[in-house]
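Starting off with a structure, shown below.
Omission of a single protein chain aside, the complex is shown with its protein chains in their original locations.
== chain A ==
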Amino acid sequence: MRWRRKHARKAPVSLRRSFVTPEGVDLRLELASAGTRASAFILDILILFISLILTTIAIGLLGIARANGEIFMILWLVGAFMLRNGWFILFEMGGRGATPGKRLLGLRVVARDGGRLTGGAVIARNALREIEIFLPLSFLGMQAADGAADGFLALFALCWTGIFLFFPLFNRDRLRVGDLLAGTWVVNMGRAKLGADLVAARAEQPRRTFTDAALDLYGIYELQTLENVLRSGQDEAIVTVAATIRRKAGLPDDGDDYGFLSDYYAALCVRLERAMLVGRRREDKHASAARR
């Protein structure tokens, strides 16, 4: 069963990318996953369709009122063209670097080199959408219209265009062909609030104390996992984690799981931080706690 263990140890594909600012700090950008980007695109397309239908109705009402079919046709043709090509380009060229769909999901298009997002880059990444999305769609349409007449050819064409459509899944950085060509990528722009200070919250009141042996059980990785558990505040997780720690440290159950975990977190954090400041950083529980 050697191979299976090897497989399980493989680190998950990370979407964090090192990105060093001119000031020399690594921002560790988080790229948007393929799923998020597909959702953003679908959202955009939905908004596009709805606005197209609404404006068609609006123009239609005006057109009927004035009995002028020609202006209606022109507005519609040019409007549809502008929506299809201009929607993505104009929104991404604006200061936010995101279409409404991307904005809703907290994404942003940025230049891979960290510079300004130029108009040329935005046009390039969106013009390539023609062969990524609309070409496969038109082949699909052709397939549906022709029936089996040219089925084989259409199938081949569909496969070929599928390469472009699924291109983001085949590379590490989730780049579309358009991104590749324009030198851009799409990053997550999280906007989390600063969470409360868990240690300070316990500092004001009487706390439990722990022996060194109890605190030597875990390292930084476990500490931060514990932090997540405390912040998410899910009762089940808190009960389970508290029981595990008590069992390992050989402590009795005092009935206050949250208080116990908070105190343990604070004590562990103090201990690990002190060790870290004198150069003994203990990454996880597998690393040795003994002094070197």
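By our rule, a contact is a pair of C-beta atoms (placed from the backbone, for glycine too) under 8 Å apart; a residue touches a chain by one contact, two chains touch by 3 or more; residues count from 1.
Basically, contacts and distances are computed from a predicted model.
J.: Under which of the names "ABC transporter permease", "Putative tricarboxylic transport membrane protein", "(Fe-S)-binding protein" or "Stage II sporulation protein M" is the non-displayed chain listed in UniProt?
T.: "Stage II sporulation protein M"
J.: Among A:Leu29, A:Leu43, A:Leu104 or A:Ala237, exactly one should touch the missing chain; which is it?
T.: Touching the chain that is not displayed is residue A:Leu29.
J.: Which of these, A:Ala38, A:Leu54 or A:Val78, touches the one chain of the complex that we don't see?
T.: Considering all chains, including the one not shown, the answer is A:Val78.
J.: In the full complex, which of A:Leu158, A:Val177 or A:Ala237 touches the chain missing from this view?
T.: Once the missing chain is taken into account, the touching residue is A:Val177.
J.: Kindly state which of the options A:Ala32, A:Leu48, A:Val187 or A:Ile245 is in contact with the chain not pictured.
T.: A:Val187
J.: Spell out, residue by residue, where the missing chain touches chain A.
T.: 21-23, 25, 27-29, 70, 73-74, 77-78, 80-81, 84-85, 93-97, 108, 110-112, 114-124, 127-131, 135, 177, 180-183, 187, 189-195, 197-200, 203-204, 206-209, 220, 223-224, 227-228, 231, 251-252, 254, 260, 266, 269-270, 272-273, 276-277
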